[in-house]
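All protein chains but one are shown in place.
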Amino acid sequence: MMRPAPWIALLAALLSWPAHAGLFDDAEARKEIMRIRDDHTARLDALESSSRASLQLANQIEAIKAEMAKLRGDVELMMHDMESVKKRQQDFYVDLDARLRTLETGGAGPAAQIDPAAESRDYENALNLLKAGKYAEAATAFDTFVTTYAGSSFLPSAHFWAGSAALQAKDIARATQHFNTVVNQWPQDARAPDALLGVANCQRAMGERRLEQNTLKAVISQYPDSAAAKSAKQRLGS
Amino acid sequence: MKLTDLFRYLLITLLAATALSARAQLSIEITGAGANRFPVAIAVMEGESQLPRGVTDVVRGDLERSGLFSLIEMGPKPVGETATPDFAYLRTRGADAIAVGTVVPAQSGKYELRMRLYDTRQEAQLDALTLTMTPAQYRITGHKIADIIYERITGLKGVFSTQIAYVVKSGKQYKLQIADSDGANPQTALASNEPIISPSWSPDGTRLAYVSFEAKKPVVYVHTLATGLRAVAANFKGSNSAPSWSPDGSRLAVVLTKDGLSQMYTVNPDGSGVTRLASSSSIDTEPAFSHDGQWIYFTSDRGGSPQIYRISTQGGRAERVTFDGSYNVTPRPSPDGQTMTYIARTANGFQIAIMDVATRQFAVLTDTGRDESPSFAPNSRMILYATEIGGRGVLAAVSSDGRIKQRLSVQAADVREPAWGPLPR
Partner (left out) sequence: MRYPLAASMLALALLAGCSSTPMTSDQGASVEDRTASSAGAIPTVRPDQMQGAGLAALRDPNNILSKRAIMFDYDSFTIRGEFMPLVEAHGRFLAANPQMKMLIQGSADERGSREYNLALGQKRSDAVKKSLMLLGAKEAQIESVSLGEEKPQCTERNEACYAENRRGEMLYAGEF
């Protein structure tokens, strides 16, 4: 029996020739498309993840900069604190040294040891600070003066100016202390009326109106002829 | 021993004399502690009814508002310039000084005002002057007289005849206005629908630098007040802001972001000659020259929080100035070089603070909590600033010792960004 198979096979082969060629192209194209697509996706992914990473990096840098600024601020504060501690320590030392020296040279009494030139210079310097409006410094200078020259005959004045300077520097407590020292220790001194008026000013600064009024009345009754009394009257009147 | 005694005696007398003279000079500030006002009488000026309004009222208002004077009531009877005041009577009234004056017609519709100031205790003339004025100038004339009285008595320059600049916001309108230091006579230099901030007077008082947002971004302009002509002082890519004049008026410190970040530069007022002042990797802003032009004070967040630093105009390292608190901004050195005012954030909010430049000691001066934009008066005695009362922006002033407080009456909806002008030339 004649089998038609070879014919059919041949025909099929002939027919399928272009199909075969087409099949080959499809495969290639498909591969190529897949390759391009994958490549494209990969590139896009890479691009996106790299830009996202850059963004994250930029954010991190920003955070690190902020952290560094905070640290810098801490260093600035510590340096500042150290400077102030150093300065205070030096002040303590100078003060201690002065006290020790007074003790070591003691016996004759501090008044005998005073160098009049230094005394007048220190007093004047403090007064000049006050005149220049450097109140805090003036207060400190007068403070130092009253401790250094404990026997000085200018103590009432020095306390008075120390009080005035402290009041200007808004150190009310210190001002009150100085004014009271004048009033209590040298009630007959020419500065006493003004010092008592100073106490009233301190009370006013503290908002203690009632105390202030009492003190003003005390100025008038204790020193009726003083300029301070006149000023007190005016203030009570107004 | 005897010689030493004599020496000490001499020394005491000498020191007592110095102390006394010092007290006389400082009396208002020290023994009075600001609580005592200087009692002064201002007599009604003879012939001032020829003017549209009285000069006397202007003088009285100025002195009263300054917080340093108490006015002794003198009644409506005018006292002429040539009359000798009744010193004994004035003393019983408690007046330590008296001003008298006369207004007389002069040439071409002008008037001449002659005025004298007397010390009632010494019974001596302290000052005398003659001013020529047009009738419309009754206000400025009054301010000038108040300035002279203030200066004679306190030893400080009066600032009554200065001007102030500020921004008024009503609805969507912003107006840059100039007014007398008492808020009177306001004039609008610029009206805009976009914000205006940071006005800064040129040292000669003829020009104002400011930041306007009319270009949808901050641009620095220099505005000549007399002509209304403006020049762009800085309009670079990014933001341009915070103008501040050098004391000689030749340069303007500004903040630009053209090179990234807010950094300080100087420019000529016409916008040429841009020079970088300093370079940092943080915000540097709000530059302000010290009175001698040696330093530039500024705000920087280089330490993690906004703090005040200063840098020499010759260059070098920035030095930190404020250490207390986590927010200290807007440094403004005083014209006398002694102090600096700034805004500190405290437990009560944002408040005006003052610092002694030499000792770095500081004090908070106000009790409001939304204070902004402090500006020194040319005599360094008062600080003008913006704050908020009842939800509305207002201007206020406080003395540098915190004792005298004023609120400036400017009739407007919302006032902010004040700048106190220089002394008139």
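In order of appearance the chains are A and B, and numbering begins at 1 in each one.
Note that a residue touches a chain if its C-beta (ideal position, glycine included) is under 8 Å from a C-beta of that chain, and two chains touch if they have at least 3 such contacts.
Computed from a prediction, not measured in an experiment: that's the story for all the values here.
Of the candidate positions A:37, A:101 or A:121, contact with the unshown chain belongs to A:37.
Interface note for the absent chain: among A:27, A:117 or A:206, the touching residue is A:27. By the touch rule set out above, chain A reaches the unshown chain at residues 16, 19-20, 22-23, 26-27, 29-30, 33, 37-38, 41, 44-45, 48-49, 51-52, 54-55, 58-59, 62-63, 66.
By the touch rule set out above, chain B reaches the unshown chain at residues 195, 197-198, 213, 216-218, 237-239, 241-242, 255, 257, 260-262, 283, 285-286, 299, 301, 306, 327, 329-330, 343, 345, 350, 372-373, 417.
Assume only the chains that are shown with their structure count from here on.
Chain centres here are Cα averages; for chain A and chain B they lie 26 Å apart. Of all residues in chain A, those touching chain B in their complex are 65-66, 69-74, 76-77, 80, 116, 120, 123-124, 127, 130-131, 133-134, 136-137, 153-154, 157, 161, 164, 167-170, 194, 197-198, 201, 204-205, 228, 231, 234-235, 238.
For chain B in complex with chain A, the touching residues are 4, 7-8, 11-12, 14-16, 18-19, 22-23, 25-26, 29-33, 35-36, 39, 70, 94, 281-282, 301-305, 307, 320, 323, 338, 356, 358-359, 361, 363, 401-402.
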